[in-house]
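The complex appears here without one of its protein chains, the remainder shown in place.
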Amino acid sequence: MIRDEDIVRVEAPRISAADRLYLTQIAQGMKVTLNHLFFKPRMTVQYPEQKREMNTQNYRGVHRLNRDPDGRVACVACFMCQTACPAHCIHIVADESPWEDREKYPQLFDIDELRCIYCGMCEEACPVDAIELTYEYDVVGRSRDEMIFDKEKLLEVYDSTKDVKPRKNPKITGYQRTGDRGKYDQLRDRLREMTQQSNPISAPHQTVDGERAPAPENKENA
Amino acid sequence: MTGGLVYLLYVLFAVGGIALYLAMPRTQGAHAKAGLVIGGGAVAGLLALCAQVYMAPHGSNIFYYIFAGVALLAAGRVVTHPNPTYSAVYFALVVLSVAVLLVMQRAEFLAVALVIIYAGAILVTYAFVIMLAQQSGGGSSADQRAREPMLAIIASFVVMGTIAGRVSDLRELPNSPVEVQATADVMDVPLADTPVKDAGNTLSVGRTMFNQYVVVVQLAGLLLLVAMVGAIAVSRKRIPADEHGPPPPPPGEIGRTVPPF
Partner (left out) sequence: MLLAFTQLGFSSILALVILGIILGMVAYSIYFERKIAGWVQDRYGPNRVGLPTLVGDLLPEKYGKFHFWGLGQPIADGLKFFLKEDIIPSHVDKPLFLIAPCVSLIVALIGFVVIPWGGQVAIFGQVFNVQVANPDIGLLYILGVGSMGVYGVVLGGWASNNKYSVYGAVRATAQMLSYEIPMGVAIMCVVLTCGQVRLEEIMASQVAGWNVWNLFYHPVAFIILWITMFAETNRTPFDLAECEQELVGGFHTEYSAMKFAMFFLAEYAHMITGCAFLAVLFCGGWDPIPFVRIPLFRPEDTGIIAMLAKMAVLFGKVAFFMFMYMWVRWTVPRFRFDQLMRVAWKGLIPASLGVLAVAIAGLYLGLHRTLWFTLPGNVAVVLVSLWVMSRAKDPVSGREANLPPLTRSPELGVQA
C-alpha cells in the first residue's frame, strides 16, 4: 500500500519543436555507434588462441591425484573425499598398500567429471592433500565414459599441471599425526567460546538461567 | 452474338448459379464437391463460348483462359468458403487474375492500380478486421452457413446475365492503346506533342481522365474527402470528462508536484 504523500507525479519536460523531430538526437546516436563501429578496440577474447589471465592457484577446475616425492600416488584410500563429496562422483576401491609407510592405497580411483560440481569439498577433506583441483577448465570428451577419469588419468593431470601449480604440502605422505590442530579446529573452538560468552538477547538458544540449551545442530553432532 | 448463342450464355449462367447454390456452406448436407464440378464445367463452357465468339484478338492466348478460369473459380470460392480468411485470400487471387487479364489487354495502369488499391489496401484491411475478430482454429458457427443463398444467387445471376447479354452485343471494344488513342482523338483536346508510339497507357489514361472526365474525377475526390472527414468525425474519441465536468480535485493536500527536470 502506497501512502498518498509518497506519490510523486513527475511532469515530463516540454520538448522544443526542433527536438521533436529527433533528427539531431538520432545523428548524435549514429555518431556514437560509428565511433564504436570503426575506432574502438574490440573487447572479445579470441578464446582458443587467447586466454584470459586467471589465478591458477585457487581456481576449481578438473581434479588431479598428487604424487609423493617418490612418484607414488599420494592417496591413502581413506574414503574421506568419497564421503564428503555432495555429488557422489568419487569411487574408490582400496587395497593393501605394497609400501611400508602406509596401510592402504587406491587400487581404483574414478571421478565422474560430468557429475562433479567442482565444489572442492574433496580437496578440503583429504588428510594427506592427495586430491586437488587444478586450473584446467576446458576438459572435453566424446562420450560419457570418456569423462570418467581413472587413477592413471588423474595422475597424468598432476604431471601436466605440477609445474604451474605445485602440490600444496609435498611433505605429507601417509598417516602422520602432526599433533597440532588444524585451523578449522581452532576456528570451531573460537566460535564455541564466543557463543558461550555472548549475552542472552543475541543468543536465542541460551536459557534464562545461563545454561546453554542444546541447539538442533549440536544435537545432531553429538 | 447471335440469338442462339445468347441463350447458351444464359443456360451457362443458370448452371453456374445452381453450382454456386450447391457449393454454399451449410451446417449439414453440403454438396461442395458436386458444386465445384458443375461450376468448373460452367466456367469451362463459358470460356469455350468466349473462344468461339471472340476468337480474335486474344482467342489464341492460353494465358487468357487460364487466368479467366482461375478468376471465376476463385470468385466462386470467395462466396462459398466457410472461413472468411480464406475468402479474403481467394478475393486477392481474383484481383491478381483480373490484373493479369488487364495486363494482357495492355491496360497496365489499370492492372497495377487494381492491385495496389484492392489487393494492397482494401483486402489487407479486410484481413486485418477478420484477424481481429477470429483466430484460426476455432471459427464462429455463423460463418458456416449461408443465409438466403437462393434469393441472393437468383438476384445476382439475373443481373449478371443481363449485363453479359447486353455487353456481348458490343463487338467494338477498344483493345489496344492505339485504339484508346483513337477514341481520345475524338475529343477537341490537342493530343500529342509526343508521337503515338510513345504515348503509353498511363499517359492515355491520364489525358482521358483529366480532360474528358475531369469533373467526374473532381467529384470522386470530393466524395472521398467527405467520406474521410466523416470517418474521422465518427471515430474521434470523446473523453467523458466533457460530460461530467472536470474530475473533482483531490481532498486536502495529496501528493507532491515536482517541477520538470
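To keep things simple, chains are lettered A and B as they appear, and every chain counts its residues starting from 1.
The definition used in the following text is that contacts are C-beta pairs under 8 Å (C-beta built on N, C-alpha and C of every residue); 3 or more make two chains touch, one makes a residue touch a chain.
What you see is a predicted model; the values in this text were computed from it and never measured.
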Quick one: which shown chains sit in contact with the chain that's not drawn? A, B
Which residue, B:48, B:124 or B:150, contacts the hidden chain when the whole complex is considered? B:124
Check the options B:62, B:132 or B:151 and report the residue that touches the missing chain. B:132
On chain B, where is the contact patch with the chain that was removed from view? 85-86, 89, 92, 108-109, 112-113, 115-116, 119-121, 124-125, 127-128, 130-132, 135-137, 200-202, 237, 239, 241, 246-247, 249-250, 255, 257-260
Over the whole complex, note the residues of chain A touching the chain we left out. 9, 11-12, 14, 16-18, 20-21, 26, 29-30, 32-34, 36-38, 40-44, 46
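Methods note: only the chains that are shown with their structure count from here on.
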Chain A and chain B, separation of their C-alpha mean positions in angstrom: 73
